[in-house]
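With one protein chain removed, the remaining protein chains of the complex are shown where they sit.
Letters A and B mark the chains in the order given here, with residues in each chain numbered from 1 onward.
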Amino acid sequence: MQRRSFFVLTMLAFGFAFLYVPILSMVVFSFNESKLVTVWAGFSFKWYVELFNNAQMLNAAKLSLQIASLNATGAVILGTISGLVLARFGRFRGRTMLSGMTTAPLVMPEVITGLSLLLLFVAMEQAIGWPSGRGVTTITLAHITFSMAYVTVVVQSRLTTFDESLEEAAMDLGARPAKVFFVITLPIILPAIISGWLLAFTLSWDDLVITSFVSGPGSTTLPMLIFSKVRLGVSPDINALATIMVLIVTVGIVGSALWMQRQEKVRQRDVQMAKAANE
Amino acid sequence: MVSSPKTEKKIEPWNDPHATPYLRIERVTKKFGDFVAVNDVSLKVYKGEIFCLLGGSGCGKTTLLRVLAGFETPSSGAVFIDGQDMTGIPPYERPVNMMFQSYALFPHMTVEKNVSFGLEQEGIARDEIRRRVGEMLEIVKLTQFTKRKPHQLSGGQRQRVALARALVKRPKLLLLDEPLGALDKKLREHTQFELVNIQEQLGVTFVVVTHDQEEAMTLASRIAVMHHGEFVQVGTPSDIYEYPNSRFVADFIGSVNMFEGRLIEDEPDHVRIESEELGGTIYIDHGVSAAPGAIVWVALRPEKIALSREPGKGPDNCVRGVVKEIAYMGDLSIYLVKLASDRLVRVTQPNTIRHPDDRITWDENVYLHWHSTSGVVVTQ
Partner (left out) sequence: MAQPGYVSVGGWLSFTLARLIEGVTQSQAYTRAQRWLRNRGVTGRAFVIAIPYFWLLLFFAVPFIIVLKISFSETMLAMPPYAPLWEWVGEQALEIKVNLANFTFLFTDSLYGRAYLNSVGVAAVSTILCLLIGYPMAYGIARSSPAWRNVLMMLVILPFWTSFLLRVYAWIGLLKGNGVINNILMSLGVINEPLVMLQTDFAVYVGITYSYLPFMVLPLYANLEKMDLTLLEAAADLGCRPTKAFLRITLPLSIPGIVAGAMLVFIPAVGEFVIPALLGGPDSLMIGKVLWSEFFNNRDWPIASAVAIAMLILLVIPIMVFQYFQGRQMSVHR
């Protein structure tokens, strides 16, 4: 192993500290007795209790959950199709346009996307009467539009590293292209699709700007609620919420990493066994 | 080709003008942009043959195979299988199956499901499928591995699954892409014989693509040597080896000594070539189609040359040289003999006697002899 540069190591340490200190401070102070979030006054769960009794918060959370799930499913369907098209369909009329439309949302400032989508919904409502008013429908449509871009990237890059001879073998054995996709390709790229779903879910769950533009009365999502609260200053129940989310994400990521490691170990063992049998 | 008394007695359909070819490739060309991968090739393959496309990388053999499978559409020309024109027919509708170089086994399916996949696409009844899969797995000797997944199998086992999967559909034509490439030497030899046996047992017509001339020589009933997208020579293994039609083929298959010379005698029943490189004359006991005085090349295979301390009987087919290198290979020895013209000649001799006392050794002066049937005149 090479001599690791002192500089690199320090930067690594600093970088990770930079990333985690704010998160950790939020978590620590969620257990603070005092309302003054930054002065420690003793350990307490009271902000968590308050959080769970806050009907407004819970409703907003439920709405966000609903929208995020719908969005993730829609984004995965559309994103997988466009990832497939871009990775497998070679050159076709409109390819540059499609490719452009699926990469631009990745970087487009949200204020622009939000404004443009709202104006579209207003114009549509004027022209054909749908969507009538802004609410869950418009928010979901907007979210699907920008999160499908992320799913496209994930699926497209998975498909480009996919062994095409598997698909050719299936066609050679008599399966038509559509069947090949559902029976061969899809099961194998399923992990990528699942991570695409989770990515789309997180993006929707967390979105503020676009949602603010396209939401209507009665459709207050969790980020909108959080934003209106923190504009006025720190609020310890927000810390409690943050801690819960950090906990869920950590358990999820660490859990899946450990699980994948175990799968890999089992797989390696199988390969070794086969080699040893040496037929 | 691996011969058995059965195959020796087989009629050679390619020499029978009344035989109908099972696979007909008619003037097929495949271009990728400006690059011509396959250049106006035509071929007839007969039922029950193992036909080999042999060539180095980039010669177009894999492209031609993919055209047969339906993964590439020819830029011009057509392919006929059992009389049916395959133009416009996609791979999943062709009576052709392919064994991929990487085997392409479906990683998320068991051996059994992999092999039954093709039959399921045909809509055959489940009992029938189970029966045929069981039969095929017995033939490839994998019955105890039905429930395993591909990553739980060794390379040789995976290859047999790939073979079973393709053969269970009883295709009219089986295409094999470098079938023995991924196996180690011992396994390769063993599998070569097994492949031939299975083919004979089932009577399927094989088209094999390979860059390994040993593989081609062992498996094939006929070989087509390909170079730059064209067929350089088509014939049986012995035809190609003993009667190469060009320097390229002579050099490609096995090792060969090539000598440039001038035709000094050109009769219908013999020719005599004088070669400065060689330092002597070569007498060949049949006529060749070249003008007298023409410059020709003569190919002499290393195993057809004998080393001895005694000079030859006649004026032809014998030269003097000095032994420069000896490589002991166990079953034979390779000698590099330097001629007066500084040219090195490669000679191989089987080690028939263990430790002969008067073995020819380095720096000895020796005579090289060969038979009047040994030289092959090559004009290209």
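What to note about this one:
As a working rule, a residue touches a chain if its C-beta (ideal position, glycine included) is under 8 Å from a C-beta of that chain, and two chains touch if they have at least 3 such contacts.
As the structure is a computational prediction, the values presented were derived from the model and not from experiment.
Listed residues A:65, A:81 or A:136: the one in touch with the omitted chain is A:81. Remark: the residues of subunit A touching the chain excluded from display are 1-2, 4, 7-9, 11-12, 14-16, 18-23, 25-26, 29, 36-39, 78-79, 81-82, 84-87, 89, 92, 94, 97-113, 115-117, 119-120, 122-123, 126, 141-142, 144-145, 148, 152-153, 156-157, 160-161, 176-179, 182-183, 186-187, 190, 194, 202, 205-206, 208-209, 212-213, 223, 226-227, 230-231, 233-234, 238-239, 241-242, 245-246, 249-250, 252-254, 257, 259, 263, 266, 270.
The rule is simple: only the chains that are shown with their structure count from here on.
Rounded to whole angstrom, the centroid-to-centroid distance between subunit A and subunit B, based on C-alpha atoms, equals 55 Å. If you check the complex, the residues on subunit A that touch subunit B are 163, 165-166, 168-176, 179, 184, 187-188, 267, 270-271, 273-275, 277-279. On the subunit B side of its complex with subunit A, the touching residues are 69-71, 90-93, 96-98, 100-102, 104, 106-108, 117-118, 121-122, 149, 151-154, 156-157, 165-166, 169.
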